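Let's turn to subunit A:
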Amino acid sequence: MNQPAPHVEYRAVHKRYAESDWVVRDLDLELNRGEFLTLLGPSGSGKTTCLMMLAGFEPPTMGDIRINGVSVAGLPPDKRGIGVVFQNYALFPHMSVGANLAFPLEVRGLSADQRRERVARALELVRLEGYEDRRPNQLSGGQQQRVAIARALVFEPELVLMDEPLGALDRRLREQLQYEIRRIQRQLGVTVLYVTHDQTEAMAMSDRVAVFRAGRIEQVASPEVLYEEPQRPFVASFIGENNLLRGRIVSVERGVCHVDVGDQHIQAAHIGDLAPGSETLVAIRPERVHIAPLSMHYSNEFDAEVEDISFLGDHLRVRLLTCGSSDFIAKIPNIVGHGGILPGDTVRIGWGALDCRALEAEAL
Partner candidate 1 sequence: MTNGFSGRFRGKAPAVRGLCLFIICLAPAGAALAEAITVVSWGGSYARACQQAYHESFTAETGIEIMLEDYNGGLAQIRAQVDAGAVHWDVVDLEMPDGWLACQEGLIELLEVTELPAGVNGEAPEDDYPGEYVTECGSGVTFYSTVFAYNSNYLTGPPPQTVADFFDLEKFPGRRGMRRSPFVNLEFALLADGVAPDRIYSVLATSEGVDRAFAKLDTIKDQVVWWEAGAQPPQLLADGEVIMSTAYNGRIFNAQVLENQPFVIVWDGQALDSGFLAIVAGTPRYEAARQFVQFANRPESIANISKYISYGPVRRSPRALVDSHLATGVKMQPHMPTSPENLTRAVRLDWRWWSENRDDIYERFSAWLAR
Partner candidate 2 sequence: MKRILHLSAATPRLGALALVLPLLAFVTVSFVIPLGTLLGKSAYQPEVARVLPQTITELREWTGDGLPSEDAFAAMARELTALGENRPELARVSGAINRVQSGMRGVLNRTARRLARTGQAGSWRATLTGIDSSWEEPATWLAIREAGARFTLRHYLHALDLEQRSGGGIAPKAADERVYTPLMWRTLLVSLGVTLLCLAIGYPIAYMIAASPPARGRILLLLVLVPFWTSLLVRTTAWIVLLQRQGVINGFLVSLGLVPDDGRLQMIYNMTGTFVAMTHVLLPFMVLPLYSVMRSIPKSHMAAAVSLGAAPLQAFRRVYLPQTLPGIGAGSLLVFILAIGYYITPALVGGRTGELISSQIAYHVQTSLNWGLAAALSSILLVAVTVLYLVYSRAIGIERMRLG
């Protein structure tokens, strides 16, 4: 059976500048054709470097990058035919919007008619019809970003790289453009490699997300899997919110392990091949924690002292003292019946064994 090669492959890629530490280590990653993959991680974790290596601005120190199964080592950036959207748009201020869009077509030797037609089409795509003659500085931030996206697409690349393209915009605009970018990507079927440090953005847009930490990928998966089944404590705490309780595995049976956390005892889903006796971090999502009156019996039930309560509209955020942690968070939906809890009260909390995951302990 002849499986098509992935669109992009990183093979054992390493990168460092001069004598500094490794910025990217032993990176293996595949992008499938038409996929929207996001590199997510805190700043300085090496995700932008990965992007720049693919674009051709930085050569890998070791390893190989392939596009359509062919190594691109030694191929200069202007020959790679990859659309790139930069953090600060990088629109050419001395050219009109039309000229900015026509630039990649011009260097490819397209005729004036072809250029006009393609520019108009690209502007239509980003809903900026009729803006050809404006200068970039006459546009709002959101409009500039649409132009930058249109410019990266106008020469019809199969692969588009976006480096924190929405970082400079306010939240409302950002959400609107997230949707737009997703729509355009689906419409054109291009492969997108997207870099952001904003996990909400990553979750909202991506087919898959690669979580970066200190130059390494911690986990690559769809947003749902990352959220529900983090493989490592870093992912568990970086994606969404998680209570992490340090403990020791006592026994494992049929996918569920028993963990000693301080003087309490927790049942949790068993991840990987942690043997009894090894250290573990148990991750429990705050929204999976129930507070009395409990409607049913849970595998894990404890008494907890209420330290603090915040009202956040759609839910209450309760900080609890339990299981050896003074910062155990529970989120309670804003449903009638929970109004009675006050700081200082002792309440009964509970969650299911499969709602929490015993992960390999590591420094965070």
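The criterion applied here is as follows: a residue touches a chain if its C-beta (ideal position, glycine included) is under 8 Å from a C-beta of that chain, and two chains touch if they have at least 3 such contacts; residues count from 1.
Candidates were picked such that all candidates are chains of the complex that A comes from, given by their letters.
Bear in mind the structure is a predicted one, so any value in this text is a computation, not a measurement.
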item	value
Candidate touching subunit A in this complex, from 1 or 2	2
Interface residues, subunit A side, partner candidate 2 - complex	55-57, 76-78, 80-84, 86-88, 90, 92-94, 103-104, 107-108, 151-152, 155
